[in-house]
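Contents: one structure, followed by commentary.
Here the complex is missing a single protein chain, while all its other protein chains stay put.
Take a look at subunit A:
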Amino acid sequence: MTPTEYEYLRKFLKDNSGLDLSADKQYLIESRLLPLARKAGLSGIPELVQKLQSGSRALITDVVEAMTTNETFFFRDKVPFDHFRDTIMPEVIKARAGRRSVRIWCAAGSTGQEPYSLAMCLKEMGAALTGWRVEIIATDLSQEVLEKAKAGIYSQFEVQRGLPIQMLVKYFKQTGETWQINPELRAMIQHRQLNLLHDFAQLGTFDVIFCRNVLIYFDQETKINIFNRLARQIEPDGFLVLGAAETVVGLTDTFRPIPDRRGLYKPNDPRAAAAKPALAGVAPRMAVMAGR
């Protein structure tokens, strides 16, 4: 791939998905797009770029989806799910004892492993949540990915990544070479298509937001914009969970890290945050639309 082709793809992805690749991500493009090019009967990346330049619409969607779909597996990174079980949920159960409901948003739900992992965590809590209304909303940019998440069907390879064998036996049903997550867990999750660059105020407010391994792809301004809008969708005592390589530090005062709980954040008092003029300066366009 020539530098010109790489630059074209960078700009193309930025414009079409908000994905912001740094100058050294050639390997990522090649590993994701070469299989796609081959599948489309093209000789390689250069021909793929030509096709994109000529405006092949189907290909545009495929390229965006291939580049924005994360490799994902059950209980990815493990620690966030320990936090969910040991820190987040005990606090939520106490704080919401009156209304007995909890709303959770997986903002980069991908092929479903993360929302289903959360559903399994909640099931494992058993009696503590009896009689509670539990809502998990899983959103993703890609329709194809959402369909897979909705079906909850995984290959033998996929169910062996991160999923303890006891959980597989307990929560999945085997059909030939594939495994499908039980209807009871599937019913806990609503799947919706959503681009984080667009307004998401209609989703309502949440007690817990998982937004992992998606913001790393965005540039700083977009990250700040998304954090500020996430802050409007989270309860004042709610939790935000970010990926291991992500942070709010240095970007926004709308959230603060929780000490000794890596990846866990709490919203700051909005009045305190609004008092910082530096934030007003980067207030994003879409924030106005989002309103509250």
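Points to keep in mind about this one:
Criterion: a residue touches a chain if its C-beta (ideal position, glycine included) is under 8 Å from a C-beta of that chain, and two chains touch if they have at least 3 such contacts; residues count from 1.
Assume contacts and distances are computed from a predicted model.
Taking the options "Multiple sugar transport system substrate-binding protein", "FdrA family protein", "Metal ABC transporter permease" or "Response regulator" in turn, only "Response regulator" matches the UniProt protein name of the chain that is not displayed. Of the listed residues A:22, A:43, A:166 or A:202, the one in contact with the hidden chain in the full complex is A:166. Contact with the chain that does not appear here is found for just one residue of A:77, A:199, A:219 or A:235, A:77. Panel shows subunit A; residues 73, 77-79, 156-157, 160-162, 164-166, 168-169, 174, 177 of it touch the chain omitted from the view.
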